[in-house]
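Just one protein chain is left out here, and the rest sit where they should.
Our next item is chain A:
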């Protein structure tokens, strides 16, 4: 069999981060992080709290420079925020004074896209992903799930190479969370995007990701990477969770995390 090398969209090479270096308050967040994100895949990152997941995202987004190593997107070193990645956080961060439409077009506006074109693209997203009729609504009149959908559309509108999902569903109730997990996964596939998902929820990581990366305690390193294969077609979150392989993956990853917890406890 011929092994086909997968296209790499994002690569972290020996990324290390130390805050307050050389002072008494020095904090070594992580050391020599290496991983690749392949085109079209979702990579989930899980780890104990305080392992620097958000810091890693800030580095990938170009908001923070690493102490050592570099992140490459499409072969180019990230050296500042350029809008090369789309960011989605736990908070929807919608601007309350803007309508749904104006929130979706925010990134395009910043980028200087022609307003008519921006509006057209946003309208397409809003129609495709179930918010038709809410274009002129203010965020305060939407439910948490709808708001998070709008935030996701704002991310998609820029057509970023890589989408960073920083615990985007953790503030939602369980049912809404399941529905959105399925939707976001499907949309990322349909649009052939690549994404990194940071989460505390092992189930969410398994249900959404193609591979799960486990970080160790601080100073964090990549502990292991598990390819996920549930043997289930489609994105139905319930069907995925019913798969026997789901539980197998869950146990393996859980124990991997657990060892870390007891080792430092």
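Criterion: a residue touches a chain if its C-beta (ideal position, glycine included) is under 8 Å from a C-beta of that chain, and two chains touch if they have at least 3 such contacts; residues count from 1.
Rule of thumb we're sticking to: contacts and distances are computed from a predicted model.
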The chain missing from this complex carries, among "Anti-sigma factor antagonist", "histidine kinase", "Isoquinoline 1-oxidoreductase subunit alpha" or "ABC transporter permease", the UniProt name "ABC transporter permease"
Given A:71, A:106 or A:228, the correct residue touching the omitted chain is A:106
The one residue from A:23, A:140, A:192 or A:244 touching the chain left out of view is A:140
Note that chain A touches the chain not displayed via residues 58, 61-63, 81-83, 85-87, 89, 91, 93, 95-97, 106-107, 109-111, 138, 140, 158
